[in-house]
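One protein chain is absent from this view; the other protein chains keep their places.
So, subunit A:
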Amino acid sequence: MINAFLVFNGQGQPRLTKFYTQLDTSIQQRLISEIYTLVSNRPAGSCNFLPLPPLLAASGTSQSASQPHNDVPSLVTYRCYATLSFIVISTSTESPLALIDLIQVYVEALDRLFENVCELDLIFNFETLHATLGEMIVGGVVIDTNTDRIVQGVRAQGTVAKRPVNEGRGAGLGSGLGMGGNFVWHGR
């Protein structure tokens, strides 16, 4: 199952935090900053999987790395789009490559909702971010991966606010997202 879904920007400022277990705010923040450190130190061209951050590693890596317990979060998948990093922490019951796609689906859905989404949209509409995620993942289990249905589900909850007019447009996330690029594993 999925244990957490996080979004933060290039400076490590969280844009969306969703933990599927109850966790103290301070520990959440520590975990985010640990993952941010890991993400920001990745060399170019490395894979989309992170080593376990120290907070999670303490129980995981050592002896029985080959036979992880299925309840223990053992996989941290990340993917960067323009200024944002999307993180999924999951157990071994999820497929690593499919998780990369899952992030892609999420971003595609946001892009449909905001029309060429950028970081500013996410900053000012974090409620919509939660709503979109809620249409994809409930309680750590993926319920839908179809962009149309996700977008439809979010729209059914009310109009999605447009980005404030007087805010300058930052670098369009969408244009930098490389949507549908070379990463699509399942060949939709």
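In this text, a residue touches a chain if its C-beta (ideal position, glycine included) is under 8 Å from a C-beta of that chain, and two chains touch if they have at least 3 such contacts; residues count from 1.
Operating definition for what follows: contacts and distances are computed from a predicted model.
A chain of the complex is left out here; the name its UniProt entry carries, from "YAE1 maturation factor of ABCE1", "AP-3 complex subunit delta", "Mitotic spindle assembly checkpoint protein MAD2A" or "ATP synthase subunit epsilon, mitochondrial", is "AP-3 complex subunit delta". Contacts to the hidden chain, counted on subunit A, fall at residues 1, 3-4, 9-31, 33-34, 36-38, 41-43, 45-51, 53-61, 65-67, 70-73, 89, 93, 95-98, 100-101, 123-124, 126-127, 130-131, 134-135, 138-146, 149, 153, 156-158, 164, 185-188.
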